[in-house]
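Note that one protein chain of the assembly has been removed; the remaining protein chains are unaltered in position.
Let's turn to chain A:
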Amino acid sequence: MSRHQEVRNLDYKDVLDDYDGYSEEEDELSPEDRALMTQGTITVQTALGVEAAKVSVAQIEESLWHYYYDTDKVVEYLIKKFINPPQKTAKPAPNPSSKYTFLKRIHIASAAPRDFSHLFKDLPWGNIPKDRETIFIPPLLPRMGLLGGSGSPPKMSKLQQLAAARKKKAEERAAQQKLEQTRTKMTQLSVEEQDRQKENAPSDGPFGKRLKTSESTAEGRKPLTTAEPGRSEPSSQSTPTALENSQHAKAATADSPKPTPEKAQPSAFAQVLFGPPLASPKRKLQDVFPLTYTDLSPSVLEAFSRPSPDDVVYAAQAKAGKKTAVTQTKKKGASSLDAVASDVKGLKIEDAPLPKSRNLDVLSEFERSKSKKAASFVVVGHVDAGKSTMMGRLLLDLNVVDQRTVDKLRQEATKIGKSSFALAWVLDQRTEERARGVTIDIATNRFETDKTVFTILDAPGHRDFIPNMIAGASQADFAILVIDAGTGAFESGLKGQTREHSLLIRSMGVSRVIVAINKLDTVGWSQERFDEIKNQVSGFLSATGFQQKNITFVPVSGLHGDNLVRKSPDPTASWYTGPSLVEELENSEPSARALAKPLRMTISEVFRTPQSPISISGRIDAGSLQAGDPLLIQPSGEKAYLKSLQVDEEPVEWAVAGQNAVLHLTNIDQVHVRVGDIICDPAKPIECLDTFTLKALAFDFLMPMQVDVHRGRLHAAGRIESMTALLDKVTGAVVKKKPKIAKPATVARVVVKLNSKVPLEAGQRVVLRSGGETVAAGLLE
């Protein structure tokens, strides 16, 4: 290390501190030495004669010590140094001889009966690695006593010295007591301190004059001593906590820039003990402290490269402690393996905390929110009436679907030779549906007008998929009945699903119907054809139970979009001046919602989303719900929690009856949630029945027979067990008890028995089908 470095790194306080040490030395002189010293002093003084006044006793003594009482040399030196040459401040105590220091250290060691073995614990005897050794750095010029050119600082009386020493000692002790806690780590250092102080106390003699400086530094030393543990603090922080005290102390000693014993020439005994001294690079000074452990021998390094055994144990204990704490709370004394297994299951559930309900008053929230009206409508009609195409066109004209998508679909459709189906493919997304050109399942989509948010439910027209159509109709507020105006097509439709669908939507509680007379462009927008169909259909619909004011007719072309969103540009269609289909939709008021009733929601779909593995969608039939609510799923009877929900693809806090919501559930297994199940309020659950009484309007002959029971998405097999009465259509009075058969268009009270239990309750609308035909619809009693 360069000298510059040394100077820069020099801690003056330390140096001062160290310097103190030298003043302690004289009283270590043996009587023989003292006698020699006194004698030598006298001899020197006499030899110097008058010049002796120029030299202090201390200087003489120092020199004597230096020259081993060789008076001649001392005299020569003194003359050269102090008397003859121009008065240059002498270096009175240059380097204390190494021998002397060594002696002193040995003494200290013996004075503090401390076991130093731990210092070398990790060293093989006699093989001190070089990096462990230190080179004694000569304290950098302790010029104190002689600063300011004063060769003779005022002397202190012995009494004063003693007092000062005592005072200092007392202070030291106080400081030491303060340091009690950190002391264990600092033992070595503080002891040395103490020793030094002890040595300090009786200081007098030739070095007495220096005491003043040491005295003055003693004041400044207090903070120093207190600072000392602080200084080693980083070491305690940087070292693993599990390090033993001895290691600490070692670290402290090893790294202290203070003169360390290693510097001294070891005695023969020491050499035997520690091995031959090795030339070692100088130790770095104070601020290279953090590198301490890098200097360790590889084996030691390796030892510390991993967490200490204690650390490992502590960590393991901490872990185990946590674990046992957790399992103990879960366990509650259960000892059998099964119990543990079930607890583990329980633990898993608690991983994700149950969603918390914000306990909103949903109804008032709903009233406050000035959101748009929400309405859903189902599109029904005979197969191939053009329902899906019309809806595809509607979505395109309202810019819900862009032209590019439709073009792409058209390209794909042309590929399989069905280019006219391109618009229908907007809604018919299933491969089967596209391949066969027929809607199979309900398709939902959304669009907004200025006033209302509409949900489209595009129902299949094919008779085999009537169950799906029923599912759609059960979610709708009103209906669009699409009628194919093509020659022959209307007539076949009226016998087919036009009739059945209108019966079904009526019995599902839909009272408003818009009749879209489609494909009028194929008959040249003939008004006669329109009127003919209008008359027939309106007669038929009012017979079905629709009120005349709730039926409106719109001539449209689903393929070209005439009278859907915009008026028909065709001059032959100019006779129609009424509202377009969308305007008619906007004029329709959604039916009143059962907001205050207990929650009921039929599951239309179960699927997987990023939010939850079990997400369900459906329309809320009655009541309201909010995030965090517990929910009961019937017929499984399993409870779930509502993690979050979405309405119209927007995350929301709550939802009310009439909205089509997506619910993300937690705490439930997939097997308990099926399409057609009912979500309800656990406090007011819906009952699961296998036998129920139905006030049924017969569409066909009713007798004890096998039927399928449909309610929304739910369908179950069962049979009419008995027919208890025929009722009057208007008054509901019993006309005939135990009829053998109920003819079409009569009302009968029938008892239906199902093969399994399904969630049903009074007031629900149920459709009975048999052999692919709708035979009755009615209200549960």
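Odds and ends about this structure:
The working rule: a residue touches a chain if its C-beta (ideal position, glycine included) is under 8 Å from a C-beta of that chain, and two chains touch if they have at least 3 such contacts; residues count from 1.
Methods note: contacts and distances are computed from a predicted model.
Of the candidates "Protein DOM34 homolog", "Trafficking protein particle complex subunit", "C2H2-type domain-containing protein" or "Ribonuclease H2 subunit B", the chain left out of this view carries the UniProt protein name "Protein DOM34 homolog".
Within the set A:Pro31, A:Gly49, A:Gly417 or A:Gly772, the residue that contacts the chain not displayed is A:Gly772. Per the touch definition above, the residue from A:Val44, A:Ile442 or A:Leu631 contacting the chain not shown is A:Ile442. When the full complex is taken into account, the listed residue touching the unshown chain is A:His462, out of A:Lys81, A:His462 or A:Arg593. The residue touching the chain not shown here, chosen from A:Lys372, A:Arg446, A:Arg674 or A:Lys695, is A:Arg674.
Within the set A:Gln177, A:Thr431 or A:Gln548, the residue that contacts the chain not displayed is A:Thr431. Among A:Thr41, A:Thr389, A:Thr455 or A:Ser604, the one in contact with the hidden chain is A:Ser604.
By the touch criterion stated above, the residues of chain A touching the omitted chain are 429-432, 436, 440-444, 462, 464-465, 467, 604-607, 617, 670, 674-675, 701, 703-706, 708, 715, 717, 719-721, 737-738, 740-741, 743, 769, 771-773.
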